[in-house]
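Okay, handing you the structure first.
Note that one protein chain is taken out, while the other chains of the complex remain in position.
Let's turn to subunit A:
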Amino acid sequence: MMGFVLFLGLCFVIGGLAVASNPSPYYGVLGLVVAAVAGCGWLVSLGVSFVSLVLVMVYLGGMLVVFVYSVALAADPYPEAWGSWGVAGYGFGMGLVVVVGLVVGGVLELLVDEGTVNSGGLLSVRSDFGGAAVLYSEGAGLLLIGGWGLLLTLFVVLELVRGLSRGAIRAV
């Protein structure tokens, strides 16, 4: 079981390195999908399954689908993958930085013990569900602000895409 958790952590780091080294956006999206799936699996193995489902639905199902369609729009005819020297150099350099970060983290003893997410014996609700319920009951103002921000973003996107010869980027 511990080996599976380590494997998921390794997949997360490899997906992140796949985005950080400088390939064509096709391969960057692939690395991001691998990192998101590995991160969700890691959160499920810790026990916070609600948070993992939120990540899968909003991030993978919403945003990455839109990103994949946009990558299909902004296309290179000759995409450079991890076979070229520039990309491999970036990947090796960033891998070195990650290894240094791991070593420094181990030296400073910041490793957290593995624990479960069931709350401390007094409540009958798992702790991540309880936190989401607080958002809907007492944090209703925050919910309304989030909804208003989303509506505002809709109009911002419409105006950015629609505006003919208005603003700096649509100067034509």
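The rule is simple: a residue touches a chain if its C-beta (ideal position, glycine included) is under 8 Å from a C-beta of that chain, and two chains touch if they have at least 3 such contacts; residues count from 1.
Everything that follows uses one rule, which is that contacts and distances are computed from a predicted model.
Set against the options "ER membrane protein complex subunit 10", "Tax1-binding protein 3", "NADH-ubiquinone oxidoreductase chain 4L" or "Cell wall / vacuolar inhibitor of fructosidase 1", the UniProt name belonging to the omitted chain is "NADH-ubiquinone oxidoreductase chain 4L". Counting the whole complex, the residues of subunit A in touch with the unshown chain are 5-6, 9, 12-13, 15-16, 19-20, 22, 25, 28-29, 31-32, 35-36, 39, 42-43, 46, 48, 50-51, 54-55, 58-59, 62-63, 66-67, 70-71, 73-74, 90, 94, 97-98, 101-102, 104-106, 108, 110-115, 117, 119-120, 127-132, 134-135, 139, 142, 146, 149-150, 153, 156-157, 160-161, 163, 168-172.
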